[in-house]
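The complex appears here minus one protein chain, its other protein chains still in place.
Right after this comes subunit A.
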Amino acid sequence: MSLFFKSPIDIEILLDGEESRKHVEIANSSDSASARTLRDKYPVYEDGESVSGIVTLRVKEGKKLEHLGIKVSLVGSVDISKSSSESKKRPVETFLSLSADLCPHGELIHSQNFPFHFKDVEKRYESYRGKNVDVSYYIKVTVLRKSTDIVKHKRFWCFLYNREALPSAVSSSQNEGKPVKLDIGIENCLHIEFEYSKSQFSLKDVIVGRIYFLLTRLKVKHMELSVITRETCGLEPNQLSDSTSIRYEIMDGSPVKGETIPIRLFLGGYDLTPSSNFNHFSIKNYLSLVIIDEDGRRYFKQSEIVLYRKRN
């Protein structure tokens, strides 16, 4: 197809200092199995950072292109369209759209460079690629024509730092930093008390805590701590999608009454998503304590934690 409808023009978007900029690797979201292992690489921008670059338009040798004007825009959008059920399919929602004209209508005869610059762009959301939802930012170059426009996207990634200031779903600012204590149990079977140093963690943080066994009649095989990332999208009924980001064994064997098991989990090495809340969906992180007994039964308790990105 592309052979017949070959674009008469090559559009290249080059961001300023792209080579030297920090990149992230994100797992390809494509559904095909072969592509799943592939990773996409995107340059990283922060909130409030200017995005500038050069758009190069190359016209095929000996050809010329007539156009109605060339436009560059910076778009931020939430895409819930990945949802499997058709009925609940929502449109792509664009929350950010800045555009600038690069050149008025005319004719392109030879290759031409157009610099662009979006100054101090406010990026409200962090880029995200989840199961059902994508939050993406891209530069879009549109060559307007009488017939179909020629469009070129260039994605980039956005990290938001210092999210402490943002209101959080679970922790109000007063108990932030205070240890979280939970007291849970199954009557006459298990009674444990666990304690984390705090409920908000930066992505490079360490979760430190301990578990105190007040009563244990279970034959515990082992105990795990896991971090579960849950994305919620849509309205009632909520569309939930959980993915386990970390599984971390913290105890082997069955403890007796009175034992204290230490918890220490370095988050820095894992690929985690900060908690965030959008209009139509949210990303939450849960710390889940799972006790597996010798018969393979699992007992668990989840508690929400807030993860945020912090500048090093």
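Criterion: a contact is a pair of C-beta atoms (placed from the backbone, for glycine too) under 8 Å apart; a residue touches a chain by one contact, two chains touch by 3 or more; residues count from 1.
Methods note: contacts and distances are computed from a predicted model.
For the omitted chain of this complex, the UniProt record lists the protein as "Vacuolar protein sorting-associated protein 35", which is one of "Signal peptidase complex subunit 1", "Vacuolar protein sorting-associated protein 35", "GPI transamidase subunit PIG-U" or "Rad17 cell cycle checkpoint protein-domain-containing protein".
From the options A:E25, A:E66, A:E122 or A:D252, the residue with contact to the unseen chain in the full assembly is A:D252. Touching the missing chain, out of A:G62, A:P104, A:G269 or A:G296, is residue A:G269. Mapped onto subunit A, contacts with the missing chain fall at residues 220, 222, 247-256, 259-262, 264, 266, 269-270.
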